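Here the complex is missing a single protein chain, while all its other protein chains stay put.
The block that comes next holds chain A.
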Amino acid sequence: MAKRIEVSDLNIYYGNFRAVEGVNVSIEPRSITALIGPSGCGKSTFLRSINRMHEVIPGARVEGKVVMDGVDLYGADADPVDVRRQIGMVFQRPNPFPTMSIYDNVAAGMRLNNKRMKKADLDDLVERSLKGANLWNEVKDRLDRPGSGLSGGQQQRLCIARAIAVEPDVLLMDEPCSALDPISTLAIEDLMTQLKERFTIVIVTHNMQQAARVSESTGFFNLNGVGQPGRLIEFNPTEKIFSNPEQKATEDYISGRFG
């Protein structure tokens, strides 16, 4: 189920502005890959280009190749909607659908895509997804209540449940814990560790301890100056990045000398 992603010579643009250039990376299946770097260096932009969410923004485009198990996601015959069905995403701010109950939020991936399912199967899927997101015990008695009534951490886990309910191969997480308290953060980190058995996870984070705690590999993005494109400076196993980085810039960043 989990799949490998090969990125080669990826340039990402907003209109004429080149935001990220020359990314070459191979993301391993069944592992957590963390992307770190200062603000504005293109981590999130890169993340969003993996499931073609980048092009939702007017004027945004991508050059290069993103290949998932031999299929070019930007190939002429690739449909962005299909790509997003295989590569789920969790956003920085929890964004449950306000018009839907907790149950409907989790079932949204199925309902919105008009997949016909038996009620029992759907119940089963919702329960499985909520258990997968460690939320079942907290909400099982109020599945018909609106999702926006949950706390921030619960909402974020609801969004994770919603994302894994469509059974993607890859899960992208864009700073999923930045709006959460340490306890909710811990809950989500534990969850990620469980989820990597089934999914390939890519997480953008500003929290270097978090990257060190949860990830197998880490990529460091940086940019030379304002208005310059961001680049992937170093991509290595997390242990190596945090103990013996190859690049001086990486060492400066993780030791807190800049950024």
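Here, a residue touches a chain if its C-beta (ideal position, glycine included) is under 8 Å from a C-beta of that chain, and two chains touch if they have at least 3 such contacts; residues count from 1.
Simple rule for what comes next: contacts and distances are computed from a predicted model.
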item	value
Identity of the absent chain, which is to be given by its UniProt protein name, from "Sporulation protein YqfD", "Phosphate transport system permease protein PstA", "Succinate dehydrogenase cytochrome b556 subunit" or "3-hydroxyacyl-[acyl-carrier-protein] dehydratase"	"Phosphate transport system permease protein PstA"
Residue in contact with the excluded chain [from A:148, A:207 or A:236]	A:148
Option from A:58, A:227 or A:256 whose C-beta touches the chain left out	A:58
Touch criterion as defined above, residue of A:41, A:163 or A:201 at the omitted chain	A:163
Candidates A:13, A:74, A:91 or A:221 - the one touching the absent chain	A:91
Contact footprint on chain A, counting only the chain that is left out	51, 53, 56, 58, 81-82, 84-86, 88-89, 91, 93, 95-99, 108-109, 111-114, 145-149, 159, 162-163, 166
